[in-house]
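The complex appears here minus one protein chain, its other protein chains still in place.
Presenting subunit A:
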Amino acid sequence: MEDKEERIETSLVAIVIDATPAKKFASQPLDGSSMMNRIFDSLIAFGNAHLMQASHNKLAIIACNSKSTKFLYPSMDGTSRSYHNRPGQYDMFAKVDSDVRHGLGELILNDMTDNDSTKSDSLLGGAMARALSYIHRVQRELSLSHQLKPRVLVVSGSCDSALQYMTFMNVFFTAQKENVVIDCCMMDTDSGLLQQGCDITGGQYLHIPSVAGLLEYLLWVFLPSPSCRSKIVLPPPTKVDYRAACFCHHKLVDIGWVCSVCLSIFCKFSIMCTTCNTEFKLNRPAIVPAKSKKRARIE
């Protein structure tokens, strides 16, 4: 008699919402209310849809803007808010709904005070790091009879931030190590860093042409778990541009010169590294002066 006890698979989706473009979307009217409403409602609906898949499924929602990141669900405040659920609605869905509305609203309103500082980028790296920490914590807290299958869904509309490169890379490599799949749903713009992250961790990257159908995109592409994605026909992965930019000209280079001490990338050979002042010794014949000599002779 085979005594195989299957571990209960608990799928945890951590949705990372980038709330910085909220104002932009609020300005786009759509069917009476604004696009912003639709986006946020779609996210809540997606979260609830995931919870509906299986009773053991878990959900986490984190939002971020240029000033801070905030855990929306499960809410970190001590207060238990009263939520009104519609008759017949599962209580948990109502809780998710009310938590997100309240938390996200507060987050955006807090940022309203600083209207003029529009140059700052959203703290997506930090929010993803928080998501990973939460996943790690849930992993530790779950009993051995449960097997956690975590993934992170990033919904964003902002471009790459140049300052957050290291943070993003750290997050991606950690996720890869922890077997966490990072999916990304981009509205409006493309993000090279998030493309790389999805590629490294084996997730799905999707750039949506129209934001109106956000919920449909989410349900179609991102609701299935990574294990069954191989059996479904999904949008094919895009070719990721892994080239790094050189430090001197900010040009994307395929093959370049790298300082062996500080690992900074240059497109041309120079005698000294500008970042760490190490000297480079290379036995190269001086080609350039000879050519000029020859030219002088001919002329």
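Convention: a contact is a pair of C-beta atoms (placed from the backbone, for glycine too) under 8 Å apart; a residue touches a chain by one contact, two chains touch by 3 or more; residues count from 1.
What we mean here is this: contacts and distances are computed from a predicted model.
Looking at the choices "Interferon alpha/beta receptor 2 isoform X3", "glyoxylate reductase (NADP(+))", "Sorting nexin-1" or "General transcription factor IIH subunit 1", the name in the UniProt record of the chain not drawn here is "General transcription factor IIH subunit 1".
When the whole complex is considered, the residue among A:A26, A:M92, A:V138 or A:V240 that touches the unshown chain is A:A26. Contact residues of subunit A toward the unshown chain are 20-24, 26-27, 31, 33-34, 36-38, 40-42, 45, 66, 83-86, 94, 97-98, 101-102, 104-105, 108-109, 112, 115, 118-122, 157-163, 165-166, 169, 188-189, 192-193, 206, 209-210, 212-213, 215-217, 220-221, 230, 233, 235-238, 244-247, 250, 252, 261-262, 264-265, 274-277.
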